[in-house]
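For reference, the structure is listed below as structure tokens.
The complex appears here without one of its protein chains, the remainder shown in place.
Residue numbering begins at 1 within each chain, and the chains themselves are lettered A, B and C in the order written.
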Amino acid sequence: MSTNLGVWIAAFLTLGIMSFLYKDNPIYKFCEAVFVGVSAGYWFVTEYFTVFLPKVWDNVETAINVLQAEGRMDWFHWSYLLGGILGVLMLLRLVPKIGWISRWPLAVIVGTTSGLWLINYLVSNAMVQVRQTIIPLYVAGNLNASIGNIIIVVGTFCGLIYFFFSKEHKGVFGGAAKVGIWFIMITFGASFGYTVMSRMSLLIARMDFLVGTWLGLLK
Amino acid sequence: MKLFDRLLAIDRRIIFLLVAIAVTLPLFSKTILHIEISPMVKGVYDAVNNLPPGSKVLVTFDYDPASAPELQPMALSFFRHCFSKDLKVIIMGLWPQGPIQANIALEDVFRIPEIKAKNLKYGEDYVNLGYMAGNEVVIQRMGSDIQATFPVDYSGNKTSELPLMKGIKNFDNIDFVYNLSAGYPGTMEWVQFAVDRFHAKLGAGNTAVQAPGMYPYIPRQLVGVLGGMKGGAEYEIIDKHPARAVSYMLSQGVSHAVVVFFIIIGNLAFFATRGKRKTSE
Amino acid sequence: MRRTLPIAVVAGVGLFMLVQYFIPLEEFETLYEWALDWTMVIGCFAMLLGLYSLTTMMVTKVKRKAPGWGYSLVALAGLFFMVFVGVVPHYQDSLKYGTLFMDIFEYIYIPIQAAMFSLLAFYIASAAYRAFRARTVLATILLVSAIIIMLRLVPLGPLSGINQWLVNFILTVPNMAAKRAFWLGVGLGATATALKIMLGIERGYMGRD
Partner (left out) sequence: MKDKYIFRTGVLLIFLFMFTSLFLGMDTCLAQEMGEAEILEDSLAQPPAPPTNVVAKDAPNDNGHALLVTWTLSADDGVGRNNVVSYQILRSDSPEGEFEVRGLVPAGENIFSDEGAKEKEDANYFPPHKDFYYKVRARSDGIFSDSEVSAPAQAYGQWYHTGKTPVLFAVIIFSTFALVFITVARKGKELYIRPLAGIEAVDEAIGRATEMGKPILYILGLGSADMIATIASFTILSRVSKKTAEYQTPILIPCCDPIVMAVAQETVRAAYLEAGRPDDYKQENIYYLTSMQFAYVAGVNGIMIREKPATNFYLGKFYAESLLLAETGSLAGSIQISGTDEIAQIPFFVAATDYTLIGEELYAASAYLGREPVLLGTLKGQDWAKALVMIFLILGALAATFHFQWFLNLLKVQL
């Protein structure tokens, strides 16, 4: 048995969470409440230190210092105040009458990222993937690689046909779509099977902690 | 037939219990599961094993406690291997909690009598440069000047004053880079920047989910990759020092077998009761 | 003002972000960095909204003595204690190791997180049991492929070699093909959605009136 208080707390919390597997119970509810509260608080504090202080506070402070020391407006640093004002506008949601103003900062966020996503997805998901699928169908002297490459190209082609929305999946087209979803299912199965090891690792580590570190039953 | 009907409607808690037993019981056993060594793991091992004593190895910890079950054993066995071969180890992290995981692994490795006897000194035999924010940009900066990228180490010592760091300018002075990663930034970035740009020699340890994604880079850009707990166990076996990962592999094998067994039983029950259900519907 | 202006802002900012990708000029780089910083700043102010929402919900529960109000009290205590020890000693960075704030994170948050994460091992087994039934061709493919991959960790004697070959084949050939098709589909779909957002066609997120 461990004599470390931290270990005991951790063991209590671990068992509390795991008890959910049997059924919902007061100990799980307690752990859940602690978890939700502490994590929300943690998140808030991290945002405060990693975003608010460096991005808003420090920049505005610099701008004020420049204004006091040199008497000029440092527009670069002042501009971050604008970001802060947009952030405050977001809070106007809490005032029902003018809540709609919060759509402005929202529009800035959505607009910024929609432009970014458009390019990002088009380049790294569409163009780069097309480029990587361009492989020779025949590799001299390597039958395995040749067959593998042909299957990859056919599989990608059929998989794309499956994702066609505006054409009925009938006849040859439907057949290809079917082959496409077969390929997709193989991948899903493989990815499921592969993840089992990662998830079991997590449980093994927890059990090792409970049985070994806490109870001291191993070795 | 009753049996199969009951199997189909089995209480989930029985499955949970069986999984818990399948994972826990093997922890008490000392049996070592036979593990085939894959070429990916052998690649990493050989690369380290062929380094002459005194070579400088950079180990980057790019993961946090959530992935520690899979990656911590790899860190431990790698440190053991390096120290037993008298290699000099430089530690860093692109994830904030990485260097802490490194310190935990160091504590563990120094408990091994053989390593303890070597009486290794901080600053001469190993250093921990700590965490640096900036993801792949950090790797890029290291390509021109490592000491300028990490002016101080994890505990605040000046990097330039550490004896081990004397004469280390950039990747040209590093003989091998070992990356333990659980996502971004991780092996992909090390391949793209340290290997493609600065021609470092790189080996990696990844989570099981990630590892297959690295196969295309082997062996040209990556000497090999350890995938999940199994990769860690293979390394321990080939290094002839079976440790934590190997001892966990029995749990892995049993629990995988149990999951497969469930699927088969479920299907047997399903097919055995199918005819009956059709008529009753 | 209420609806047209925000949509115009979306179109304008979106178009700018699209165009700046092609323009290497320094001024555009700076504007780009600003835009990214601003979205972060707005997000951090929105945290206050979240805190307000969570607190009002919990406080209402406690006030009404709704079932389980005691747990709401626990969550509230956890929340405000964290914020208090994190923000009040402002003179030092609470995110450094060794502060009370980080200790709570390490000794309370991390163990619960690890336990929660490990529940997945149980659920992956029960999901496999329940769902992997060879009802249809698709379900059979899914389950056979999963079993082949899982068996790589189980000693199979002479069959191990064949299994190893199959695992390798699945991961490098059909897996690769399907992932590419999937990513291509997602890429085109996401590009179309982004375009729809910029053109103001997709605006469910903006509410009405």
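The definition used in the following text is that a residue touches a chain if its C-beta (ideal position, glycine included) is under 8 Å from a C-beta of that chain, and two chains touch if they have at least 3 such contacts.
The structure displayed is predicted, hence computed values, not measured ones.
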Options C:Val87, C:Ala131 or C:Leu166, residue touching the unrepresented chain: C:Ala131
Among A:Phe12, A:Trp57 or A:Phe164, the residue in touch with the chain that has been omitted: A:Phe164
Absent chain, residues of chain C that touch it: 11, 15, 18-19, 21-27, 29, 39, 42-43, 46-51, 53-54, 56-57, 60, 68, 109, 112-113, 116-117, 119-120, 123-124, 126-128, 130-132, 142, 179, 182-186, 188-202, 204-209
Hidden partner interface residues of chain A, rising order: 17, 20, 24, 28-29, 31-32, 35-36, 38-40, 42-43, 90, 93, 102-103, 106, 109-110, 112-114, 117-119, 121-123, 126-128, 130-131, 133-138, 149, 153, 156-157, 160-161, 163-169, 184, 187-189, 191-192, 195
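Operating definition for what follows: only the chains that are shown with their structure count from here on.
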Of all other chains, the one whose Cα centre sits farthest from chain A: B
Pair sharing more residue contacts (C-beta pairs) when B-C is set against A-C: A-C
Centre distance in Å when chain A and chain B are each reduced to the mean of their C-alpha atoms: 22
Chain centre separation in whole Å, for chain C relative to chain B (CA means): 24
Centre-of-Cα separation between chain C and chain A, whole angstrom: 3
Multi-chain contact residues (two or more partners), chain B: 16, 19-20, 23, 212, 230, 252, 255-256, 259
Overlap residues in chain C, where contacts from two or more other chains coincide: 113-114, 117, 121-122, 124, 128, 143, 146-147, 150, 153, 171-172, 175
Chain C residues within the chain A interface of the complex: 2-3, 5-7, 9-18, 21, 34-52, 54, 68, 71-72, 74-83, 86-87, 93-95, 101, 104-105, 107-109, 111-122, 124, 128, 137-138, 141-150, 153, 169-188, 190-191, 193-195, 197-198, 205-207, 209
Footprint of chain C on chain A - complex, ascending: 6, 9-10, 13-14, 16-18, 20-21, 29-52, 55-56, 79-80, 82-84, 86-88, 90-91, 93-94, 100, 103-119, 121-122, 124-126, 129-130, 132-133, 148, 151-160, 162-163, 180-197, 199-200, 202-203, 205-206
Complex contacts: residues of chain A adjacent to chain B: 21-22, 191, 194-198, 200-205, 207-208, 211-212, 217-218
